[in-house]
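A single protein chain has been removed from this complex, and every other one stays in its place.
Then we have subunit A:
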Amino acid sequence: MDLSTSGFALLALVAVIVLLLIYIAAGSGKSKRNAILIVGRSGTGENKSVGKTALLKQLKNSEQPKYGLLPSLVVNSAEITVNGKPVRVMDVPGMVPSLLEDLLDRAKGIIFMVDSSEIRDHARRDAEILHDVLTQGSIMKEKIPMLIFCNKSDLIASSSPDVSLGIRDLRREGCGDAVKTYLERELQLIRSSAVNAVETAGGTKQKQKEFLGFEEEVFRFEHVPNKLTFASGSVIKGNIDPVQKFMAETTA
């Protein structure tokens, strides 16, 4: 009787230790960069969403939910198989910017979503988020690759390159270039005021922010050490090849 009780106790102890070990093993994996993040601003109403959750659903199910989508309240996360390997993809709600900061430490690749049909009106907000993402401590230091995915290329007529804005030397075709120029212009402004911003109260523990690009020069995306890819497509039309290519490259 005594023996069996102590035997049980021993067994229980072993079980607890094993569980703890499993937990620690699982926990240590958490700090690694093991996820691809989908980041972007929040939409502005019906059919005006940028399409982050839609992209995740498209990757996961190769189709859109029958009854549509609403703004996300929490991070959506899914395991997606790329070249036979599972990859964690996380969609960060644009309405909850406070979530982004912690998740960036887990990013091994970032898909930055832009609504190319509305880039003219929202370039500022897009650029602000992009600036935050890029200047977070380690994103540039560790050269985390980034895809700037210009969604809704099917509606692109509304964002044709505007000559008056000096977009003449476009090297590639497609809306990626217009988006690039808009973002560069806004990032230039944001960068200068980010450096000169007033101090933050209680910000002593804030992560050190990096300077984007070179101080002496007008900002260009070429100044960013990360591998940046601009590509366009349409989630709704199922045209997300650049995303799949990016994921394959990142996980390889």
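We take it that a residue touches a chain if its C-beta (ideal position, glycine included) is under 8 Å from a C-beta of that chain, and two chains touch if they have at least 3 such contacts; residues count from 1.
Quick note on the criterion: contacts and distances are computed from a predicted model.
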- Identity of the absent chain, which is to be given by its UniProt protein name, from "Prefoldin subunit 6", "DNA-directed RNA polymerase subunit alpha", "Ubiquitin-activating enzyme E1-like" or "SRP54-type proteins GTP-binding domain-containing protein": "SRP54-type proteins GTP-binding domain-containing protein"
- Out of A:Thr53, A:Ser153 or A:Ser232, which touches the unshown chain? A:Thr53
- Selected residue (touches chain absent from view) among A:Val89, A:Ile111 or A:Ile190: A:Ile190
- Note on the structure: In the whole complex, of A:Arg33, A:Arg125 or A:Lys245, the residue touching the missing chain would be A:Arg125
- Message: Given that one chain is not shown, which residue among A:Gly7, A:Pro71, A:Pro86 or A:Gly238 touches it?
- Response: A:Pro71
- Note on the structure: Listed in rising order, the subunit A residues that touch the chain left out are 19, 23, 26-27, 30, 42, 45-46, 48, 53, 57, 60-61, 65-76, 91, 93, 95-98, 124-125, 128, 186, 189-190, 192-194, 196-206
